[in-house]
Structure formats: C-alpha cells, structure tokens
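Omission of a single protein chain aside, the complex is shown with its protein chains in their original locations.
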Amino acid sequence: MNWELIFGQLQWTSFVFAGAILDPSLSEFIASGAGSIAVLGAVAVVILLTVKRWWVPLWRDWLTSVDHKKVGIMYMVLALVMFARAVIEAALMRAQQLVAYDSAGFLSADHFGQLFSTHGTIMIFFVAMPFITGLMNYVMPLQIGARDVSFPLLNAISLMLTVAGAILIMISLVVGQFSTGGWTAYPPFTGIEFSPGEGVDYWIWAVSLGSIGSTLTGLNFAVTIYKKRCPGMTLFRMPLFCWTTLCTSILMIFAMAPLTAVTVMLALDRYAGFHFFTNGDGGNMMNYANLFWLFGHPEVYILILPAFGVWSEVVATFSAKRIYGYTSLVYATMCIAVLSFAVWLHHFFTMGQSANVNAIFGIATMVIGVPTGVKVYDWLLTMVGGRIRFSTSMLFLINFLLTFILGGLTGVLLANPGVDFQVHNTLFLVAHFHNMIIPGVLFGMFAAVQFWFPKAFGFRLHEGLGRASFWCFAPGFLLAFFPLYWLGMMGATRRTYMWSDPEYLPWLALAMAGAGLILAGFAFMVTQIVVSVRQRDRLACPLGDPWDGRALEWSIPAPAPEWNFAVLPDVTSRDAFYEAKQSGQAYRSPAAYEDIEVPRNTATAPLIGLFACAWAFGLVWHIWWLVAVSFVLMWAVVIVRSFNMNTVEIIPAARVKAQNEAFLAAARAAPGVPREQEMTSDNRGKALPEALTARAGAVPAGRAVEVLS
Amino acid sequence: MSVSERLHPGVNLGATDPESHEAAEEVVFGFWIFLMSDLVLFAVLFATYAAMSVQGIAGGPAPAEVFDLTAAFVETLLLLLSSFAFGFAMLAMKYRENARSVLAWLLATGVLGAAFVGMELHDYYVMITAHGAPPQASGFLSAYYLLTGTHALHVSSGLVWMVIMAVQIAVFGLNTAVKLRLMRLALFWHMLDVVWIGIFTFVYLFGVVS
Partner (left out) sequence: MNDETPAGMPASEYGSEFGERLSYLIGLVLALVLTGAAFTLVWMKLLTGGAALAVLGLLAFIQVLVHLRCFLHIDLARSHRDDLKLILFTALILLVMVSGTIWILYDQHLRMMP
C-alpha cells in the first residue's frame, strides 16, 4: 500500500502533539498548547452550535447569505478571532525577548520564527484586511444609498476565500509547521533549498487565497461606487468614507496582482524547480523583493485609507460640525492613492541599487507626507470650534492624531536612504510600522466598531467599558512600541529571539508591560461586547440615529432592514441626513412603495470556500488527488450556479411599507435626546437636531463654528 | 449622455430594454476592471521576463537559439482570426439574434483558439526535446514559460468557457443573461489577443533581434 498516494507528505509526526512527545521541551509544549487551544476551540464551537441548535440558523441566515451587511459582519468576526490569536503570539514574543537575555529563553529559535511569521501574516492578511473589508462592506452601500453591492454573490465568495485562507493558517497550528520566513517570505531563504518543509507552502496558499479574495472585493466595491449611487448622490456628495473606500478598492484592483504573481513564482520555484528566485541558474531573488513591495507598499495604504475615512466620519459627528476641507480631503486621498504606487523601493534601499535610484524613491516617499499632512490639519480644524463629545470613538481619534504624527515623522526619517541604512532591519522599523498600523488602522477599526455597532445590531456598546479599553490600549501601545525606537537605535535587530546586551533589558521590560496592557484592553473590549449584549434592552436604539449622524446610513432603522432603504433616497447635498434633520425634513413618509428585488441565499460561496481550502491543504501536503478533486469541484460549483437563472426573490411593497411606516411613525413620535444624554438609556436612536437644541438654549451655539467652516 | 454614448464599449447588447442596458453597464464595467487587474498580472510577468531574458540566461540557451519565428507567426494569425470570428459571432447576436449563426461563429473561434493552444504546446515540446530548454534550465526559460503559459492557460479557460456558453445558448437561447456572458467572453477573448501582441513582439521578435 502506497500511503503517499493517499496522504501525500502528511505523517503522524506532522501533528503538533507528536512534537511534544518526541521532544518534550517547553517550546514544544507551548506549540502543542496552541494546537490544543485551536482544536478545543473548534470543538467548543461545534458543541455550542449543537446544544443551542444554531446550525440551521447559522447556515440559513449567515453562511449562505449574500447580504452585504451580513457579509461585512462575518468579515469583522473573522478579524476579531484572528486578532485574538495574533495578539497572543505577540505577547509570547515579547515575553521570550524579555527572558532570553544571554539564555535561550523558553522558545526555540524555530518556534520564535514561526511566531513572528504567523503574527505578521495574520495581522496583515487576516486581521487588518478583513477588518477594513468588513467595515467597507457594511457601511459603504448604506452611505451611497444602495440596496447592496454590485455583485453580492461575488462578495460572499471573496469572504469565503478569505476565510479559507484563515482556516489554512489555523490548521498549521495543528498539522505541521508554519514558515519561519516572516510575513514577507523572502527567498532564497524561503526557497526549497533552505526551507524544505511545508511551512512556506502554508504561507503561499493562505496568502494567495486572501489576495484573490481582496482583488475581487476591490473590483466589486469600485463598480458599486461607480454605478450604484442613489439619485442625486454625485461623487462629490459622497461621505468621505466612501471616497476612501473607492481609493482603497482601486488600490486593491491593481496592487494584489503582483502579490498573486510573486506567490505563484515562488510556488513554481518550490514545486517545479523553476529559477525565479534561486541562488544560481539565473534566478534573481532581488526581483522577489521588488515584486513583493510592488504589492506591499500600496497594501499599507489599502489598510490606512479606510481608517482615514472612519476618522473623517467620527471627527465630524462628535464635533457636531461639517468636516473641514472636504475637497482637500478628497484630493489628498487621491494623491496618496496614486503616489503609493511610486515608492515601493523604500522597503529595500539597502539592496544595492545605485544612490540615484534610492534618492528618487526616497523623495517620492517624503512627498506622500504632504497630502497626509493636509488630512491631519483638516481633522484638527474640524475639531476647532466644534462642540466636541469625548465618546470612545473620539478618544481613539484624538489618540490617533497625537501618535500618528509621531509615526509619520519616523516614516519621513526612514524615507531618507542614509538614515534607513542605519536602522534598516532593526526594531526602529518595527516600532515605526506598528506606530502607523495600531493607532491608525487597528484603533480606527475599533473606533468604527464603537461608532457603527448600534447601526448593525440595534443597541449601543457599553460606554464605560469602551473607555476602559481605550485607556488600556492607548498607553499600552505607547509603552509597547516607543521603547522599540530606542532599542532599534541601539542596534537591536528585528526577528531576533535572544540577546546579550544588558542595556536592552529595561526597554524590553517596558515593552512587555505595554503588551500586557494591550491584552487587558482587548479583554475589556470582549467584556464590553458581552456586557452590551446582556444589557441590550437598556442600550437599545432602534430608531437608528444615536450619535446625531450625518450620512444616509443613520436615516434608517437599527438594525438596518434587509433592503436597506424602503425607497431609494434622493439627495441634494452633502451630509444629506444631517441637513434633512436641520430643516425638519427627516422621517417623512415616501410617496409610494415598490416591490424590492433581493438576491436569494445560496450555498455557492461557502462551497467554493470549502473546496478552495481543501485544494490549498492538498497543495501544502502534496496530496495530489485532493488537489485535483477539489479543484474540479470548485469550478463545478461555479458552472452549476451559472445554469441557475432564478437567483432573485421579491419582497412585496406591502411588507416594506408596513415595516417602514411603523419605523417612521415611531421616529416622529419619539421626543429625541439632546447630545448631553446620548450615553444614557434615554438614547433610543433619535437625536434632537442641533438647530432645535440651540434654539432651546440647551447648548450655546459656538460662534467659532461659523467663522471656521 | 445619449444612449449610444452610454453603451459600454466592447460589444453591444442589441435592441433590448433600458433596464438590461443598465444591468449591462454594471456587469461589463466590472468585467473591464477584472481585465485591467489581469493586465497588471501580465505586466508583472512581462517585466520579470524583460529582466530575466537578459540577465537570467546563466549559460543556458539564449532566446534567439530556441524561438521559432514561423510558429509564432502562425500562432499570431490563428489568434487574430479567432478574435475576428468572435467579433462576427457578436454581430450575429446583436443584429439577428440568430442562435445558429452565433454558434457557428463560436465554433470557428473555438477551433482557431484550440489550434493556437495546440501549436503552443508543440512549441514547448520542441523546445524541451530538441533544444534542451525546459523551464528548469534557467531563469530566462522559467520566465518565458510562465509568461506564455499564463497566456495559454487564459486561452484554454476561454475555450472551456466557450463550450459552456454554447451549452447555455442551446439550453436557454439568447436571453439577457446569456448575452451578457457572451459579451464578457468576447471582451476576454479580444483582450487575450492584445496581450499576445505584447508576447510576439517583446518575447519572440525582440528575442530574435537582440
């Protein structure tokens, strides 16, 4: 019997638990522990679903759904689950570096290598990307007054491909090892000669699945914004979040292709003996760095732009003021998007090209700082003279402005090739990019969750716990990463699992403390969600507008109905809903209702995801029959689906009318709450318009507002 | 914008109701975006090839030694003619809604396309057996096979797609969904011909000249 035909390179020793038996060391026990947590977690979920009889609703209402709102929420859940894993890995790395002073610490070098590789890969592809994608999914169609994205099924397929990639990385906890090549996976180290195992293959296929999913997402959102805006919604009336979504989508369309190309080339090198990046035979590993960063640099803007959009919405809403410099923000976003394609070389200044090449890319990099600076001033000026409320989202915004500027400044430093030669590959760089990504992207997404959660679920999140999490996250970040700037300048290299310089110790201890605070912040956040679910009646805001919002998404009930808008709105200005409230036009009944067509649920997307995951697993372990079968099945699903011409269902006008009129009547009847009480249980989601509040003299109208805006 | 201006470039739908035109706009625009993203993929492969065909020969065979210009010329003609045939299939769909003649033109397109793929495979066979030039021989050959192979793979998937569309025409007739799919397939097919212009120029002709 030839077992290799059936199991490929998979053996019983491939399972992580075998490692602990064959080599009982702390490092292996931690690996087995992580594997057990993954397995137990999966088992616990299965038991929970069975006991609660949630299998059917999960399948019927969620997995097979193509509704952009549900797809968005599933993306966010994926991001949070993966964040839990990656942040624990980060804490482990911090702990290892703290104790590994002149000793080996508790992790083997190889295990540490896997940790920074999975941490980086997960954080970028399976935390940050799903977070922004989920948010854009949920919010953008509501803001442009659309009923869904242009291609709802494609949207669900993108999600399921991303989930397949994430599952693959989770499997690597239990079966086999992950790559030790970092999130960038530079050859020749990741070539077959130096990394013969399955680890790099896990990286290749997980990232490829995520990358294809993101390309399709970008395509979908760009078409949606171009073709599905409601009447009157010209491009320059769109909320800024939609602009940043558009630019991010365009970046996704063009930047993911180089990644797909480069992973395929690396795979060909590894599987078929090609010579793209090998040491000899005409291979050129520097082209890998070139192609990877052709994707990698736009990628960081893919992540940050949606967060910029969130900040723009948050700052305007909680300053109760129109955003300052709308047009300049739009053009700044466009400039950033285009420029981000012209700076990729700054990631490999030290690779040996001549000084002129470095200089040109260095200058281009510094130029990007200009539009970003414009944005910062716009946000600051929006706050000037506004009636600011320090909600959790707003606290995150203020923290963002303070820390992001510092991160940006270190970025400008790094853009100077001379400086980069000194701190390249040190913890200075690690500090810099975490400084951009955590207060910028991650906290941006946290702020977005606080902000839009009530829209998605019909109740607010507990404010006290939100602030508690903020007060852990913000100082935690500073403690965890500012010491790294210092360490980097002292020469501490990145991706290093042990030290011998005693001067590093105090700084590493500080960083460890920071990581602990960050973990505490995450714990508060999870608690906040649990507590809020428990207290959902007290926190309920079914009328949909808890923050005195400005764009269209606040004009509909919370949670948003399946069809989003009973009748497509007709907008005449920016901040359409805010203007309507001010002029007393909000919550008017429409003249007539029509039947609404919505796409039917379908098993297509989850099946494609399932087969894609099996296909990738087969590739990792060289199980060729599985590769062939799942590939055929995947395309069979697509073809079968293409023969189904009955893909929409009709929601009758009467049902829409009944539900919408009930909502409008309730909204009109509700008294509305002034802003001082928005965090109390009086806030049922109807905001008292500013105009009325001001007339009642409850809040003195700030004169500075008029002067500045 | 007048109606004709609003008709997407590419292949027009024919006389149908305004709603299908709206739907077509969205779907076709989406497909254009897909094509552009695909084009970026090809661009990356072209750039890699451009570098490796000069720097990655590594003592192996050089481009001029392994390329057969006559074969490349015939392949060019085959693909061009098949693109042209697809154009006539679309005209038959647009002006006459005649399923039979659409199918006949599709058949012509498919046969020409299949001949193209067959010839490319034959090229590979000759290169590997007669010239000792498999993709594993050097960086240059790796890049060559990946670039032309990706194109050939695209053409082959276009052929499979074509078969499926023929079945759908037989099953559903020329309904709006089928027409929209044919339109996208046409765009795909024409775009592959555009990519081929790059390949025969920058790979074959450049390779032989320099």
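Which chain is which? They are A and B, in the order written, and residues in each are numbered from 1.
To be clear about the criterion, a residue touches a chain if its C-beta (ideal position, glycine included) is under 8 Å from a C-beta of that chain, and two chains touch if they have at least 3 such contacts.
This is a predicted model, so every value here is computed, not measured.
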Among B:A51, B:V111 or B:I128, which one touches the chain that has been omitted from the display? B:A51
Out of A:G33, A:P57, A:P196 or A:P231, only one touches the absent chain, namely A:P231
Residue by residue, what part of subunit B touches the chain that was omitted? 1-12, 14-15, 17-18, 21-22, 29, 32-33, 36, 39-40, 43-44, 46-48, 50-51, 54-55, 69, 73, 76-77, 80-81, 83-84, 87-88, 91, 94-95, 187, 190-191, 193-194, 197-198, 200-202, 205-206, 208-210
Note that subunit A touches the chain not displayed via residues 226-227, 229-233, 250, 254, 258, 284, 286-287, 290-291, 294, 341-342, 344-345, 351-354, 357
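Assume only the chains that are shown with their structure count from here on.
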Just the number, please: Cα centre separation of subunit A and subunit B in whole Å. 35
Quick check on the complex: what are the subunit B residues that touch subunit A? 25-26, 29-30, 33-34, 36-38, 40-41, 44-45, 48, 51-52, 55-58, 60, 135-143, 145-146, 164, 168, 171-172, 175, 177, 181
Please output the residues of subunit A touching subunit B within their complex, sorted ascending. 150-151, 215, 218-220, 222-223, 226-228, 253-254, 256-258, 260-262, 264-265, 268-269, 272-276, 278, 280-284, 287, 291, 294, 639, 642-643, 645
